[in-house]
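Quick one: the structure is below, questions incoming.
What you see is the complex with one protein chain gone and the rest in place.
Moving on, here comes chain A:
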């Protein structure tokens, strides 16, 4: 078994309104910054032991499917790295 860290990034699907991101963008506008848009994501860093990277990715993807993301409004991506010592 190898120790991995799976990073799951959950974001709203394109076209789904994100009022919190809109509010954050307006606050940055008010502070004088120039920006055209802002998207917020949720990122989960999951430490797990698995036989190989594929197995780690599969388990993390299942976590996203069953809990971390809601398929109605979310897309997600999973990246797996060997955990730092």
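By definition in this document, contacts are C-beta pairs under 8 Å (C-beta built on N, C-alpha and C of every residue); 3 or more make two chains touch, one makes a residue touch a chain; residues count from 1.
By our rule, contacts and distances are computed from a predicted model.
Trainee: The complex has one chain missing from view, so what does its UniProt entry call it, picking from "Probable membrane transporter protein", "ChsH2 rubredoxin-like zinc ribbon domain-containing protein", "DNA-binding protein" or "Phosphoribosylformylglycinamidine synthase subunit PurQ"?
Mentor: Missing chain, UniProt protein name: "Phosphoribosylformylglycinamidine synthase subunit PurQ".
Trainee: Of the residues A:22, A:49 or A:65, which one touches the chain left out of the display?
Mentor: If we include the chain that is not displayed, A:22 is the one touching it.
Trainee: Which candidate, A:6, A:50 or A:68, sits in contact with the chain we can't see?
Mentor: A:68
Trainee: Touching residues of chain A against the unshown chain: what are they?
Mentor: 16-20, 22-23, 66-68, 70, 72-73
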